[in-house]
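Comments concern the structure below.
Missing here is one protein chain; the remaining ones are kept as they sit in the complex.
Presenting subunit A:
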Amino acid sequence: MARILLNDVRKSYAGNQVIHGITMEIADGEFVVIVGPSGCGKSTLLRMVAGLEAISAGTVEIGGKVVNELEPRQRDIAMVFQNYALYPHMSVRENMAYGLKIAKLPKAEIEARVAKAATMLELEPYLDRKPRALSGGQRQRVAMGRALVREPAALLLDEPLSNLDAKLRVQMRLQIKEMHLRTGQTTLYVTHDQVEAMTLADRLIVMNKGVAEQIATPLEVYQRPASEFVAGFIGSPAMNIFTVSAAEGRATLPGGAVLPLPGLPRGGDLRLGLRPEHLRPAAPGEAAIPVVLRSVERLGADAFGYGMIEGSDVPLVLRLPGTSGLARGDRVEVAPDPGHLHFFDAQDGRRIEG
């Protein structure tokens, strides 16, 4: 159990920088999720904390100790790999006990810890099986168990659920959450799945191209995305973002419609972000965005309308009630919820506070 401090951590391969200085403090017992598209450097960041990648510049501190030059085993961490990396020739019990055996813990202690983890993860019936005789979900739990028995200062998970099917993933997600509540382990979790990120995290690091675009609680990331990238990445379906030209409290939309918008930060070209769930049918006579629907997806409780802003080729997604009778080809007028407008700089994509 420990605090993790990242201080301007950078990584470069042969002069090519891939992580551009990440600074963050992870509190003792906090669950932090690093989320981002593939290739954004999230796994690299985790592996630098683990000690599997060298740190090019900056420092990583675990439990008050700079660990830059330490081997993984000296860092007091445990890791769960995406493909689990179980030792194929060892039984479940041996897999979980291996690290403890190397650490030369007393036999009784090892057995007690393995038994405890096996109970928590419901692995008791499988303790003497080899990994190949287990299902994907069971293997995943063994990998979790192997990390947990170590009772490490920090638990690192690298996309631990991405090899599971959808149903199992939901189940394991809940189990991981519960386990974190029970053990209070400082946890760093890498995923590209925004649902995992939103549901598990105390705080999120949203990464893009080696930069931490935003470090905040999931709700804050959703409500006040720090950049256009974050706005587009978190939320499903993704936020509608398009360029408007603003002047005197009014924005000219693509296609020519003019919309009075409260809180327009400034004039000129801006990027306006509107979440599908914050668009509602406009009242008659209200200023609105005209949309021509191209298709409607019905999910039962909700329906999503995919269309274009009239007179332009800018796509717009609407969230509609499941009972909506709208269909392809219909024209609707929608008004944005004035409490949920997002403005971004047209050049650098940073959020502009309204």
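Just so we're on the same page, contacts are C-beta pairs under 8 Å (C-beta built on N, C-alpha and C of every residue); 3 or more make two chains touch, one makes a residue touch a chain; residues count from 1.
Keep in mind that, in the parts below, contacts and distances are computed from a predicted model.
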Hidden subunit of the complex - UniProt protein name among "sn-glycerol-3-phosphate transport system permease protein UgpE", "GMC family oxidoreductase", "4Fe-4S dicluster domain-containing protein" or "Glycolate oxidase": "sn-glycerol-3-phosphate transport system permease protein UgpE"
Looking at the full complex, which residue from A:27, A:66 or A:103 touches the chain that isn't shown here? A:103
Which of A:50, A:67, A:161 or A:334 sits in contact with the chain that's absent? A:50
Considering the whole complex, which of A:78, A:198, A:234 or A:309 touches the chain not shown? A:78
Give me the subunit A residues in contact with the hidden chain, please. 50-52, 71-73, 77-79, 81-89, 98-99, 102-103, 132, 146, 150
